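A single protein chain has been omitted; all remaining protein chains appear in their positions.
For subunit A:
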């Protein structure tokens, strides 16, 4: 089993009309044994910027701590929040620093920029950025996620419809992957509010 499949994970982000949604599964496993069913993979950087980290859980946690550290210093120095594109460049640079001993994570970054235009991107464990206008996926369930998102996604969905779509996409993909699942965590971010919801799916 590869190191990326050690803990199991599924993360997806989608762009809607002036909003975005980011979702993850809740299983934390050690190979085939399930250790936790409430594991948090999506972290807040600031009110309009979230990062989901799939892959090895310990690296995800450490990377998140480093990113929060960098962002807090940035906020103090520059007296403003980081733009999502800037943050994505920072994550990419931090990952590439470890080119020959990488963090085994695949981040999914989602945010609203200063004009409240949604921004999503993903990158591999070495920092190769992939910007997308519609959706980005990562984790052990990524192949299923690609398929489901491709067929279910429509541009310019309103927040409620976006929530339904991303939830269905996540649940049906993790059902086909034994290493991810045990419910879902969905965050829907609009310029005015953030709605966090927990999904109940097949608890296996």
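Keep in mind that, in the parts below, a contact is a pair of C-beta atoms (placed from the backbone, for glycine too) under 8 Å apart; a residue touches a chain by one contact, two chains touch by 3 or more; residues count from 1.
We adopt the following convention: contacts and distances are computed from a predicted model.
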Query = Between "Small ribosomal subunit protein uS10 domain-containing protein", "CHCH1 protein", "Proteasome subunit alpha type" or "Profilin", which matches the UniProt record of the unshown chain?
reply = "Proteasome subunit alpha type"
Remark   = From A:18, A:34, A:89 or A:172, the answer for touching the chain not displayed is A:89
Message = Contact with the hidden chain only, please: which subunit A residues?
response = 77-78, 83, 85-86, 89-90, 93
